[in-house]
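All protein chains of the complex are present and in place, except for one that has been dropped.
Let's look at subunit A:
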Amino acid sequence: MSADEEKAKKQREAGEREAARLWRAWRTVHEMVQDRGYELTDEEVKISFDNFKYNYASDGEEDIIDRKKMKFSARPSDAMMVRYSNPPTAADPNPASPDIGTIWVEFLPDSSVGIKQMRAFAQYLTSHNFHTGILVTNVNITPAALKIIPAVASETRIECFVEQDLLVNITHHELVPQHVLLSKEERTALLQRYRLKDTQLPRIQLGDPVARYFGLRRGQVVKIIRKSETAGRYASYRLCV
């Protein structure tokens, strides 16, 4: 085999590996968006490797995936709207509409992500009226760029993930119990049932990997269902802080 052929083969293999990585991240992001309750078809979520390569290969070379093409949006399902809705109370008979909306997911090809890229992403989200945006990057985002997120929090919600963290879907691991987000009504019912203040619940951090996966917000309560040897199933509740 000549040196050129060998080099080409190596390049192809590297491209293949990169494509496999991206495919796994792509599937995890789709599962994440679906698990949160957005509308996605099963074909979209369970895309095969060949289909993925066919759809997202860059125009010139077939081996290389073009990250610029990897973007999609999803609308919240009716069930999700119900889960996020504010129940009417005596003081407030006409509560505000649920704080949820279309989500936009984008993979960023840049080899470094600074304020410029984040600002562009935030502007894209606000101009297209996306409620939430998920930015998947190849590299770590600079600390200064992360300060944009609270600055634009009133207009749009930005979440950032690194490709490497999305290679595996952590919620499918056998040691990660099932997490279910409670609606506000269920939350008040729970607190009344056990006569608790919400601060008396056990807590889960906002930056917890599972909390990030489900996009939890401060004050929300998740029900965690574990297998128990003695009781079969054991449910506990955690407040997101």
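Here is the rule we use: contacts are C-beta pairs under 8 Å (C-beta built on N, C-alpha and C of every residue); 3 or more make two chains touch, one makes a residue touch a chain; residues count from 1.
Everything below uses one rule, namely that contacts and distances are computed from a predicted model.
UniProt lists the omitted chain of the complex under the protein name "RNA polymerase II subunit B1 CTD phosphatase RPAP2 homolog" (options: "RAB small monomeric GTPase", "Ras-related protein RABF1", "Ribosomal RNA-processing protein 42" or "RNA polymerase II subunit B1 CTD phosphatase RPAP2 homolog").
Note that of A:A120, A:A144 or A:A235, the residue touching the chain absent from this view is A:A144.
Considering the full assembly, A:K116 is the residue among A:K116, A:R203 or A:R226 that touches the omitted chain. Residues touching the missing chain, restricted to subunit A, are 112-116, 119, 142-145, 147-148, 151 (touch as defined at the top).
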